[in-house]
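The structure appears below as structure tokens.
For this depiction, one protein chain was excluded, whereas all remaining protein chains were kept in their positions.
For subunit A:
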């Protein structure tokens, strides 16, 4: 039998259908309704309905518009006529989908759109007025239209597609063609406009229908999503280029974040990084400012950086991340990006602060997922033009196309996608689908470079890493040498300064040599050995001890030159013995001053031990995400809901039948067994004879006493006999 309401329709849903509904409209399952009636009630609230309508694709939305514009109970054939030139075969499936979404109910012969859908779509769905009480025939309309001039056409045009009504004082005045003094009056006289009330005129539906050439909307969407047609690139070219980009992303993020270890970054009050800082940090690792801002956002999304008070620092999560292998590191970045409620490119826009707490794009993760889904559906190598992609995304999410600067957002996402290797050379890569959770193909994962631990050290004092270095090797090398070139490999240069830095951090000359011997595949070239010797010899040849401070020079000539300097007076330096100077300021000031004049002093504590650098600072890890709710398991929710429904029915039936038993027993005066709950809340079972049963209570005589029990407290009643349990 055909259902007579949405509730009836839902009552007839199978578990599969119910789980489909809950999957389509997750908000209905959160929290899970007590029963189907509540489900039906919640499904027709304006909030839930409008959300469901917003999530329709362009084609489904078109069908719903048609249903809303049609009178209630329209048949599928009339609907098809209203939808314009559309593939008729696509309709049944679409209608079924709309029924599952609880937006439409009823058989094909008599379709009903949920009342709130009409509310959501407004009084004139698709800009069409309701069916006129006395419609003109199409021939009459055409005849009348032949009599209108340019001025009238302008008015008709204005009322054609969106709002079919216009304000007009005394709209219900009576006019004839003879008495008409202006275009509106002419239209009223011709019947091409009619008064809706005293102050409103309306373009009758049948007139509009003729004028718009029997179309529901200006452009009729296709039933299938638009395809990308800009040609393809060979997968053999796209795949390595994509992995190259993916690896570059990992590498760039690492460089950027690692830099924060040594130079923590001050953050603004809005939690963001000042644009100047972003640009400067980007420059250090050869990134454009916009790129650097974007990557900082990525790092933030993946929990690699966090603010610790007024500073932005790497997290312990960063240390774990650097230890993972290349493909995993990339996956972690990309998945975190896919899920983040932030819009990284917003931080890269002019005047914005990367990592600032405001979120300029609502529903960022949803929009990103929408775009990525379209990308992931494309074959590998499909070229992606931003316009085409925007059109495809707009088809799936017509609301975005209407309300958001979709072209701009898609453009920004494509920039990110290209940067991350989801597209490469402007074409979809095999990495695209992994962003949304698909497994990374093993053959593709194998293309990610394997970290290496050896270097090529050369006579020009460079160390070349012919590939990505293992994290700990890279870390040491960055201390020992300055990085000059970045990418798949790295070029590092040993300088006096870099080696001095290592000595300052507590390395000894022997340790440096041992490290080089271990990691260099080409030995230690003679010029590097000399440089190391030079630096080691000079390093520590000046020592500072607090007296306030004592400056000791191993070399009397150096002490003499120190005393000679203009800075000597400021430090209050005086010679104590050959090569031993005293200073009258705090030691750190002395050290700074000596470094300032290009010397390499070593700071020592009172016992004379060399002070080494503390470990790099790390921020506390923070919980990420939280904004997004866990996805609903629709199947589980449907099962649970049906269980509850069965329970409720069973309970209702149990009470109903108990009342029946009591009534019959009261009529016949027979004894029954009653399970009931006392006023104190204890379950009790009594053998009793019901005397009267009213609408709220039953009077029972048990063991010679008469008690009155509210029906609500009666659990069950059965004819006298052995207990069933």
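The rule is short, and it goes like this: contacts are C-beta pairs under 8 Å (C-beta built on N, C-alpha and C of every residue); 3 or more make two chains touch, one makes a residue touch a chain; residues count from 1.
By our rule, contacts and distances are computed from a predicted model.
Colleague: For the chain that is missing from this picture, which UniProt protein name fits: "Succinate dehydrogenase cytochrome b subunit", "Binding-protein-dependent transport systems inner membrane component", "Methylhydantoinase" or "DNA 3'-5' helicase"?
Modeller: The chain we cannot see is recorded in UniProt as "DNA 3'-5' helicase".
Colleague: Touching the hidden chain in the complete assembly: which of A:42, A:186, A:205 or A:251 does that?
Modeller: Only one listed residue reaches the unshown chain, and that is A:251.
Colleague: Would you mind spotting which of A:34, A:109, A:323 or A:459 touches the chain that isn't drawn?
Modeller: Of the listed residues, the one touching the omitted chain is A:459.
Colleague: For the chain left out of this view, which of A:51, A:118 or A:486 touches it?
Modeller: Answer from the full complex: A:486 touches the omitted chain.
Colleague: Looking at the full complex, which residue from A:195, A:449, A:540 or A:572 touches the chain that isn't shown here?
Modeller: Within the whole complex, the residue contacting the unshown chain is A:449.
Colleague: Going by the touch rule given at the top, which residues of subunit A touch the chain that is not shown?
Modeller: Within subunit A, the residues touching the omitted chain are 237-245, 247-248, 251-252, 286, 418-419, 421, 423-426, 447, 449, 456, 458-462, 464, 466-467, 485-491, 522, 526-527, 530-531, 534, 538, 557-558, 560-561, 564.
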